[in-house]
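What you see is the complex with one protein chain gone and the rest in place.
Which chain is which? They are A, B and C, in the order written, and residues in each are numbered from 1.
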Amino acid sequence: CHSFKKENIQPPTPLAKDFVPTVKVAKVWTARVGHGAGDSGVRMQPAVVDGVLYAASTDGAVAAYDAATGKTLWEKKTRTHGWFGWGDKKRKDAFYSGGPAASGDLLVIGTLDGHVYGLSTKDGSERWITTLPSEVIDSPAIAGQLTVVRTQDGRVYGLDSGTGERRWVNDQGNVPLLSLRGNGPLLIANGVIFFGSDDGKLIALRLDNGEKLWEQKLASGEGRTDIDRMNDADGSVVLDGTSLYAAAYHGNLSAVDGPSGRQMWARPFSSYTSVAASGNSLFGVNDESQVWAFDKSSGADMWKSDALKYRWLTAPAVQGDYVVAGDIEGYVHWLQVGDGALAARERLSKKAIRAQPLVAGDMAYVVDVQGHIAAYRLGAK
Amino acid sequence: CHIVYTPDVAQGNLFDKTIDKNLADQLKPGLTKRQVLVLMGTPSVASPFDQNRWDYVSTYSHRGEKMTVNTMSLFFNNDTLVRTEGSLYMQDSLKLVKESNKYKTNYNVNDTSGDKNTNAGGDSGSGDSSSGGDDSNSKN
Amino acid sequence: LEPFVVSDIRIEGLSRISAGTVFNYLSINKGDRLTNEEAQQAIRALYNTKFFSDVELERDGSILVVKVVERPSIAKLTIRGNNDIKTDDLKKGLKDIGLTEGETFDRLAIDRVQQELIRQYYNRGKYNVSVIPHVTELDRNRVSIDIEIREGKVAKVKEVNIVGNTAFTDKEIEKDFETGTTNWLSWYSKNDQYSQDKLSGDLKKLQSYYMDRGYADFGLDSSQVTIAPDKRAMYITADVVQGDIYHISDTHLLGQLILPEDTLRKLVFVKNGDLFSRRAIEATSDSIKALLANIGYAFAKVNSVPKLDKDKHTVDVTWYIQPGPRVYVRRVIFQGNTRTEDDVLRREMRQLEGSWYSQAAIDRSKIRLQQLGFFKTVTIDKQVVPGSDDEVDLTVKVEEQSAGSLTFGVGYSQYSGIILSSSVSQNNFLGTGDRFSVSAERSDYLTQINAGYYNPFLTENGVGIGYNATFSRADYSNLGSQYASYSNSTKSFSTTLGIPVTDFDRISGSLGIGSTKINTYEGYTPQPLVDYINALGHQTIHSWTGSLSWVHDTRNSYWAPTHGGQLTATVSTALPGSTVQYWIFNGEANHYWPIGKGFVLYVDGKVAYGDTYGNQKYANTTSDYTPAGGGNAQVGYKAGQTVAFPFWMNFYAGGVTDVRGFQDNTLGPRVCAGVDTNGAPIKAQSNGYCPNSTYSYAQPVGGAFKVLGTTELYLPLPFLKDINTARVSLFVDVGQAYTNLQSFKFGGLDASAGISLHWQAPIGPLIISLGFPFRTQPGDSQYLERIQFTFGSQF
Partner (left out) sequence: CSWFRHNGDPLDTLPLPQLYAKAHNDLMHADYSAAEKAYQRLIARFPSGPFNQQAQLELAYAQYKNNKPDDAYSTVNRFIKANPLNDHVDYAYYLRGLINFDRTSGVIERAFASERTGAQTRRDQGFNLKAFDDFSELTRRFPDSAYSADARQRMIYLRNVLAQFEVNVADFYIRNKAYVAAADRAQYVIEHYQESPQAGDALAILCRSYLALGQKDLAAQTRSVLVLNYPDHPYLKDPKWPHSPSMLRKMIPFSGHY
């Protein structure tokens, strides 16, 4: 890891050496897909659909693994760069960056060069490609015949799942001069698309034609320097019943009524990534990497854990009655849902973990920046 | 001409064969000073002691030879033109271009890309093109 | 406070500010009726003097009491932790905001300073900066301010991604971007450090990269800059819409053309059918503008309007020429010449007052001023004369630098013992432009006095006159085998006359008398030299010298030329009636080419050849001898033979201003001293060793024919950026001296390569060079000199 002394930012809190895990964690299987997100700074999350885990990397590798055992079902690699740039022109690049989304037999991945690939989940063969004008660094969302893709320049596209043609495009989103890396993932629920925009708003669009239903400001948006004025809502939107929960950077965590967009409660909470919900509590990581838990109905804070302060935690995910998150030095931490006490710690690799761990069934899948994937199952205490 | 080089001395107003052909007959009496200024430009000789008289003098001496002088005097009576005297000396602008080429400054003189500033990438571009362009004209 | 008539005014609370100052700003004085809003106005006036933190008006009977609390003054201001922005730039910036020692302290200013510093650091990509001002109160109403800056690391650019570029790869486009991901050169080019203006410059380059290759309706859709949450990594994305390739369909020149259309047509680089290129179109307008500026149209405007035909993918380009008024130069004003006289500058100007504006003449004047060598920088700019729309004043700003050197030297070398030397040379004597130099040198083997004076402007058009006198007595005998050991003392006086023939060419002739006394020492001086003098029969050589030289100089500056070159040809003769009638031809040609990115290539060739004329005969014969190893009889010099080229005028090669890497004047033919047992001169062995001669090695005696070639590449070094008279160059020198024309053989050339620094230091020219000879002749090995250093010698 790089030296923090001259950094003028707080060094990560050192982990306690004599830590006794209170729950046994088993690493079920590990794998590696290409070189992962590499330097692109994109939070690439794998996708698990009916027992198969699909993962991709920015150097052109796509793979499907059996979620339970980790056996590689199929893997496709396309070289992105010719030897010393030779033959670059002819090579269709495949800088996969918009983390794969899968549904049925369609696997959709966006790339850094504005292409969207529709592959078949059986063997990864190519079904269609569409070209968009900007980077796709956010995983698409597939809803039956329509695939919704969001690009870095603030536009949202509705593509036909079968052929990839462009059905509609909504381009009212404006991107501030300086914003945080990464875009908020799309959430599709009963005909409406919800996502957090780069200028700190929670936006709802109609699924069929992309018109905006409503938008709700999550952040105030003033500040003296362009760093203070950054308030991306890059986290994913959590749907629980009819209320939505989302957080923004330098903004507040707010609960919004799904159909109407009316804000139920909001409390100041600056977070650069997603929140997670379980039972009647919400879990979030603020910009100093403190893990917080809030009451879903009122937003009152239940507990706060400082143990992992300044370790640049990923978004938390709920696995059983533990909250799991990865940090910048490649550790994966489990905290108890009830009081936030550290429950377990595993080391995935030396590299940072940026993407939110994906919980499917009783397994949690964690991917680090270099593409190492590990599946953890919580054993009995 | 003398072998010892004396730089040419061209003084006073410059009029051009092609453009100012019919300048002389546009100078009808009754014009105000302002109109004359717009038409002919600033007079090269305007004596402080005689406000009512403007002289458009143009002199030229090539390599130190005898100076040729042409004057056109305009007489006013306090702000309106009364009469004109003398003739204008019309230069041929092509000859002037040939004259200016002998100074061989068809490259970007202010280009300090010697060892001065490394970010000379930009102006070396303009440097080439401008010299490229001018070379062609010195051939004519 | 109801209105009342003020009988007197009393001020309380003043310590640093004088009562007079308060009265000056207070708009009320004795005898006025003070109303409420007048009081308000007075308070406001006192506040914005920024001297006071609190102002109150009270009434004491009929006396107005002004209670003020003075703002503390700043006793000490320190700034810590800044290394990106220099402290004195910061202090100057703070001074403008009013925050400097001695000024009154105002808390609002501190806040503004904090914001300003943070903004400046954000601009340099340091988003983790923290600026904390500490204000500590001191006694006597003073404060000390300590601004603590923690800059943090700069945000590194991790990715520059161009989306939508199918025609060219990202790598091709980003080749000359200033922003880029970390590469091996980033420590120096800092290309991975983000800054807003660097990025906007790069986006313009992206646009022109496409527009110059035919993509006429290229559009930069949008560009986003994103930063990682820990503010340590930045990602730049540019979305482009390439559009199609366009070709030129037609070109028109409209507006007032002044010159006939076919003259201007020659300046149009764009022909029908060419690929659309914005650079070519702009270059066309620039060169038309430049041409018009040469004939009086200083404010000519040429704008190009490309009309795109979307479906045929062709572009119809029209240039609208507005020449504007014919402009005259009213006054030429020189600034900065505190030492050089006005006439010296004005006589170099080719653009006269009261004549029409010619950009070519102005550029030529700038070059001529730079060629004088008196100025570090010369900048000429024009201002419109207020009140008239066709007259312009030229301001010529010069920055003077010492054009001479004053050196005192005390040196010691094992050959020549203590060397006392002093020389005064001034190319711009008392600012009159005359060149004057006096130098005296005293050492064991050389006493030399030299005086020279040259007045470049005897007449108004530049005929120059100069005088030169030298007296020197050199006795190389105890210099070991370094030099051909004979002693000669010369006295000479000459006068030169320089006549300009064109703006670039100058012919100068000189006449002079001189006498040289040569004495050679049997056994020490190489034998042929001894025989030559004996054969000649004279030891003191009287000569009438005359020389004629032609110089063609198009270089654009004296110290560090980057353009043009110089051709010189000189013939100097000892006129008939001299003891030895000889003539010498010296020819030199060099040229500078700027090859872009700051590199300058310099190539120089020198040739020197001398011979006698008018078949003078030797006076007497020297003895013949047969060489030790047999062979035909060596014949010395015979009376009646024609005299050979005098050896004391021989050319040598090698040295820091010649073939670098060899000692001065050591290359060329070498001859052993002394004679062997039966009187024949000792032959030097191949490696230059002389068997049983007084000196173990042969002595270089020079030759009548010399040739030298140099190629140098001047390097654009950043740290020499502002010293415009210092240059570092890689060089390859090739050269040699030969006894005469016939003995020239290509294999005999010596060559060396290396690196050298030329610097016109304030006290005199200085050359340091590191040379590595890679082609040497046998016997050169002992004369190699890797590091050479010369100082004060005119090159």
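As a convention for this text, a residue touches a chain if its C-beta (ideal position, glycine included) is under 8 Å from a C-beta of that chain, and two chains touch if they have at least 3 such contacts.
From a predicted model like this one, the values you see are computed outputs, not experimental measurements.
Here one chain is not drawn; of C:455, C:657, C:685 or C:776, the residue touching it is C:455. Considering the whole complex, the residue from C:134, C:331, C:538 or C:617 that touches the absent chain is C:331. Among C:180, C:431 or C:688, only C:431 touches the chain left out of the display. Residues 9, 11-12, 44-45, 47-50, 53, 55, 57, 59, 61, 67, 69, 71 of subunit B touch the missing chain (whole complex, contact as defined above). In the full complex, the hidden chain is touched by subunit C at residues 15-16, 18, 20-21, 23-24, 70, 73, 75, 101-102, 140-142, 330-331, 334-343, 346-347, 352-355, 429-432, 434, 436, 453, 455, 457-460, 465, 467.
The rule is simple: only the chains that are shown with their structure count from here on.
Between subunit A and subunit B, the centres computed from C-alpha atoms are 72 Å apart.
For this pair, subunit B with subunit C, the centres built from the Cα atoms lie 33 Å apart. Note: centroid distance subunit A to subunit C, computed from Cα atoms, is 58 Å.
Residue positions of subunit C in touch with at least two other chains are not found. Residues 3-7, 9-14, 16, 18-19, 41-42, 44, 64, 93-94, 96-97, 100-105, 107, 109-118, 120-121, 124-130, 132-134, 136-137, 139-140 of subunit B are the ones touching subunit C in the complex.
Residues 115, 118-119, 122, 127-130, 150-153, 158-159, 161, 163-164, 169, 171, 181, 221-222, 224-233, 235, 237, 239, 241 of subunit C touch subunit A in their complex.
On the subunit C side of its complex with subunit B, the touching residues are 176, 256, 258-260, 263, 266-267, 269, 279-280, 283-284, 286-287, 290-291, 294-296, 325-326, 328, 350, 352, 354-356, 358-361, 363-364, 366-367, 379, 388, 390-391, 459-463, 499-505, 554, 556, 560-564, 594, 596-598, 600, 714-718, 720-722, 724, 727-728.
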